[in-house]
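Then we have subunit A:
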Amino acid sequence: MITAQNINLCYDKKTVVWDFDFEVRPGEIVSLIGPNGSGKSTVLKAISRLLKCTCGTVHLDGYDIYKLPTREVAKKLSILSQVHATPPDFTVRELVNYGRVPHQQWYETLNQEDREIVAWAIAQTRLEQFADRTVNSLSGGERQRAWIALALAQRPQVLLLDEPTTFLDICHQIELLDLVKRLNASLGLTVVMVLHDINHAAAYSHRLVVIKDGRKVAEGAPVDVLTPKLLSEVYNVQAEIAYHPKTGKLYFHALGLACAKKELPCNQATA
Partner candidate 1 sequence: MTTRSEAQPTAAPRSLRVVKKALVLVLALGLLLTAAVVSLRFGSLSFSTAEIWQALFGGEETLAKIIVLDVRLPRMLVALMVGANLALSGALLQAVMRNPLADPGLTGVSTGAALAGVSIMLVFPQWGALVPFAAFIGGAIACGLVFLLAWKRGLDPIRIILAGVAVNAVFGGGTSLLSILYSDRIQGILMWLNGSIAGRSWHHVRLLAPYTAVALVAAMLCIKPANLLQLGDDAARNLGLNVNVARTVLSFIAAFLAGISVSTVGLIGFIGLIIPHVCRLLIGSDYKFMLPLSALLGSLLLITADAAARTVFRPVELPVGIIMAVVGGPFFLYLLRKGGTYRV
Partner candidate 2 sequence: MNRLLALVLVVALAVITVGCATQTAQPPAVTPTPAAATPTPAAATPAPAAATPAPAAATPTPAAATPTPSTPAPAPSAPAPGPSLTPSPAPVAPAVATLTSTPQPAPQALIPHVFRLVETDGTELVLEEIPRRVVALSVNTAGVLASMGIMPVGMATTARAHHILRDVPQLGTPMSPNIERLRALRPDLVIANIVFKPSLAPIFRQHGLTAYFIDNQRYSDVIANLEMFGRAFFNNADHAQALIDHIRGRERVALAAARGRPQPRVLIIFGTPQAFMLSTQYSYVGEMVTMLGGRNVTEGMTVVRHAQTIPLSMENIIAFNPEIILRISHGSPEQVAQMFQREFTQNPVWGRLDAVRNNRVIDLPPVLFMSNPGLPMIDALEALARFMYP
């Protein structure tokens, strides 16, 4: 689906991601985890062509993503950023309508099929009753779902989510992640997301990619990747990994900092 080879990324002159290889297979949920500033979101931007690599390549379905017309990419892939700017008077439906833009010519307006797809996207995200309310009048979780509906209306094969749960309370976090999982299961939608919560990442992903200081540290199924050793190396946290007695899912519990040098910032402790 997506293959990134040997990519280097920098902001201004400062390189933040080095020699990163990455692959996403169709139909899987992959989570990128790592400490703050490790380059997770940067990688996500690179594989969604929002940020151009200084070197290396990103392929989408075998085509170089930077050479594909950006509108073609928009039909296959959708990325949701952390922060959204919604014009204050846009309703949910008006916002979701924009998801159809990549499928229209510049002179075209919504046709019946577009309208149906928009209605479908709204139904998928369970926003029917809010469809004609303004986005800004909704709660944070509903707003996030509205933007996911916009992404769904693009009918993408890959959905990239940049910290989709950040501003949500725990209920809305679970609700959102369940939605992602459901979409993945029912539509076969490939999902790549950046998550902060390791337990969420473990519970909802087929595969994890761990990044630290712009380099890939580990990759694989949650069970294989999440070890106390890795958590100590990457996050400088002493942790206990266990399987929940009821769900059988892996979870971790932080016991404290691995390194006692408290005056050092967390992500420099092992550098």
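Everything that follows uses one rule, which is that a contact is a pair of C-beta atoms (placed from the backbone, for glycine too) under 8 Å apart; a residue touches a chain by one contact, two chains touch by 3 or more; residues count from 1.
Regarding candidate selection, all candidates are chains of the complex that A comes from, given by their letters.
Worth saying up front: this structure is predicted, and the values here are computed from it rather than measured.
Note on subunit A: across the options 1 or 2, its touching candidate in this complex is 1.
Those residues of subunit A whose C-beta lies close enough to touch candidate 1 in the complex are 45, 48-50, 69-75, 78-81, 83-91, 93-95, 98-99, 101-102, 106, 109-111, 115, 131-132, 134, 150-151, 154.
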